[in-house]
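Here's the structure we're looking at; comments come further down.
Here the complex is missing one protein chain, while the rest keep their positions.
Each chain gets a letter, A and B, in the order it is written, and its residues are counted from 1.
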Amino acid sequence: MSDLTDLTIEEAHALLQRGEVSSVELTQAHLERIEAVDGLIRSYLTVTAGQALDQARAADARRAEGEDTPLLGVPLSYKDVLCTRGVQTTCGSRILEGYRPPYTATAIEKLEALGAVMLGKTNMDEFAMGSSTENSAYVVTRNPWDTERVPGGSSGGSAASVAARLAVASLGTDTGGSIRQPASLCGVVGLKPSYGRVSRYGLVAFASSLDQIGPLTRSVTDAALMLNAIAGHDPRDSTSMNVEVPDYTAALRADMQGLRVGVPREYFIEGMQPAVEAAVRAAIDQLAELGAEIREVSLPHTDAALPVYYLVAPAEASANLARFDGVRYGPRVVAGSMWETYRQTRGQGFGPEVKRRIMLGTYALSAGYYDAYYLKAQKVRTLIKQDFEQAFEQVDLIACPVSPTTAFRIGERIDDPLQMYLSDVLTLAVNLAGICGISIPCGFDENDLPIGLQLIGPAFGEEQVLRAAYAYEQSTDWHTRVPAL
Amino acid sequence: MTLSIEEVEHIAELAKLALTDEEKARYREQLSAILDYFNRLQAIDTDDIPPTATVLPLHTVLRDDVPHPGISREELLANTEHKENGMFRVEAILDESP
Partner (left out) sequence: MIEYEPVIGLEVHAELLTRSKMFCSCAVVDSTEAEPNRYVCPVCTAQPGVLPVINRQAVEYAMMVGLALNCTINEFNQFARKSYFYPDLPKGYQISQYEHPLASNGWLEIEVGDSTRRIGIRRAHLEEDTGKLFHVGDHSLVDLNRAGVPLLEIVSEPDMRSVEEVEAYARKLRAILVYLGVNHGDMSKGVLRFEANISIRPRGSEELNTRTEIKNLNSIRSLVRATRYEIQRQIEVVESGGQVVQQTMGFDEDTGRTQAQRGKEQAHDYRYFPEPDLPPLHISREWVAEIGERLPELPDARRERFIQEFGLSLQDAVVLVADKAVADYYEAALAAGGDPKIVANWVTGELFRLMNTAGLEIGGIRVAPEALVELIALVEAGKINNNTAKEVLEIMFETGRGAEEIVEERGLAQISDSSALEVLVERVIAENPQQVQKYLGGKEGLLGWFVGQVMRETKGQANAQMVNEMFRKRLEALREG
């Protein structure tokens, strides 16, 4: 029997279906590997062993009754920014230490209804603000390919847990690249669905108009299976679209005949690591081999995406994080008077990056500055969105890099916030436009560090993105390589 | 552009964040550099461009007026030790302005 922690969802389902393995065995195998390996990787903040085995038993019982769906009994990990009833949810922050939500996020509820098993909650940059997971107030997660390096962020724990085979798949979140970039740095598949495709109810908000929940998986098929499970309208989320959820696996085909792929010149930026550029260009050539028509496109306002993002997102975040005052939940630093208690609770409970962004956002919205900063940024955002709309009149997909570099060393960028922000430059615009994007493995650099290819599709165009990703994946073996752990 | 320390203190107060002097100095530098970088936005012509209210073609999302039970008081108060008589307890407000 193959190693029980070396399976995709598809493969696990097949074994469960044939009765060759039980969910309890599958879950147990993962819990054991977490014990053995996660002391080094530190992808999990909370491991819910007891609950996981209970869920696994329940799944096995359902299967015995004749139920059989792809996620039934499959053990998953969830980024700690997603609320799980009764289970600690910290968002990587001390200000939520010990917090147990009284409800569960819709996306997780849907997975649980399908019988999926929760192994635990994964580490992340505090409140999803960061690109390396170094901003976690708890631990620094290590990249399974090189433990001196970052896994990327903010869904670093999720990406690492999948890459290190400590979960079959994971749910992460993406506000400016936080699924795609860590997926790229960890050599796994990461999908950011279109804004409104997946309910945000239960996702602790960072930037309300940009956040989306999405899967990190070992294969494109798995990403499609996860998207099938979590997508759909939610009456509790006024920004979720009432659009039918197709069977995303039906879109997967081994070729790219008839697909037009745009390559944006602005995305091959100066300072990009040569190996990254080479791998991505080779991947694009491969797409052509598979039958795609490659064209050059232009996204003229690409340069503006960074300042727009770093004004809009912190502005929304500054309000979203105002509820963290220690009054109703989270540790409170009592300091004499009520206002001083507020200041100390927040001042001590939030880490430096979060405080920096709250200040930036507060400034951008403050009297006298709103027009020049926030409003201006929202107008330029419209231009960025229009860039994509115009491009998608010419092509069905856009292909480009995910990150200008492969995984950098822990500690390398943490002292220069602006430098850290630049890691996101190739992923931000997708969130600003509300469209979908996937990162899939497309090679390795000279240090054996993974490189990701980004495929971007129009709003609710996940089918063609998944199709192209699948075709590419099946024509290479990048996705079969695993870190030597 | 450079923010003054007073401006940094003002923003920190709006956001109710206690900062050490060292933090104030550091944020002053970092925020100034970031805002400087953002000034490149001013060069982009947005005269007739509407701000993105929402990326979605959605509007008028409404809910029927039907009450449902929520969570129990016990569940609500479970995440804090600062409670009294079924309510959250906070320190005296005193005379500072909010």
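Please note the rule applied: a residue touches a chain if its C-beta (ideal position, glycine included) is under 8 Å from a C-beta of that chain, and two chains touch if they have at least 3 such contacts.
On a predicted model such as this, the values are computed, not experimentally measured, just so you know.
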| item | value |
| --- | --- |
| Contacting the left-out chain in the complete assembly, out of A:Gln88, A:Thr147 or A:Ser208 | A:Ser208 |
| Touch criterion as defined above, residue of A:Thr249, A:Thr362 or A:Ser439 at the omitted chain | A:Thr362 |
| Contact with the hidden chain (one of A:Tyr44, A:Tyr248, A:Tyr310 or A:Tyr342) | A:Tyr342 |
| Contacting the left-out chain in the complete assembly, out of B:Glu22, B:Asp47 or B:Glu84 | B:Glu84 |
| Interface with the undisplayed chain - residues on chain A | 82-83, 89, 91, 96, 99, 101-103, 105, 200-205, 207-209, 235-239, 315-316, 318-319, 321-325, 327-329, 338-339, 342, 362, 365-367, 370, 374 |
| Residues of chain B in contact with the chain not shown | 14, 16, 53-54, 56, 58-68, 70-71, 73, 76-77, 84-93, 95-98 |
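One rule holds for everything that comes next: only the chains that are shown with their structure count from here on.
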| item | value |
| --- | --- |
| Chain A residues touching chain B - in the complex, by the definition given at the top | 98-100, 102-103, 195-196, 209, 235, 238-239, 241, 301, 303-304, 306-308, 310-311, 318, 322, 325-330, 332, 334, 336-344, 346-348, 350, 352, 355-356, 358-360, 362-363, 366, 372-373, 375-383, 385, 417-418, 432-434, 459 |
| Complex contacts: residues of chain B adjacent to chain A | 8, 11-12, 14-19, 23, 27, 30-31, 33-35, 37-38, 40-42, 44, 46, 49-52, 54-56, 58, 61, 63, 71, 75-76, 78-80, 82, 88, 90-94, 96, 98 |
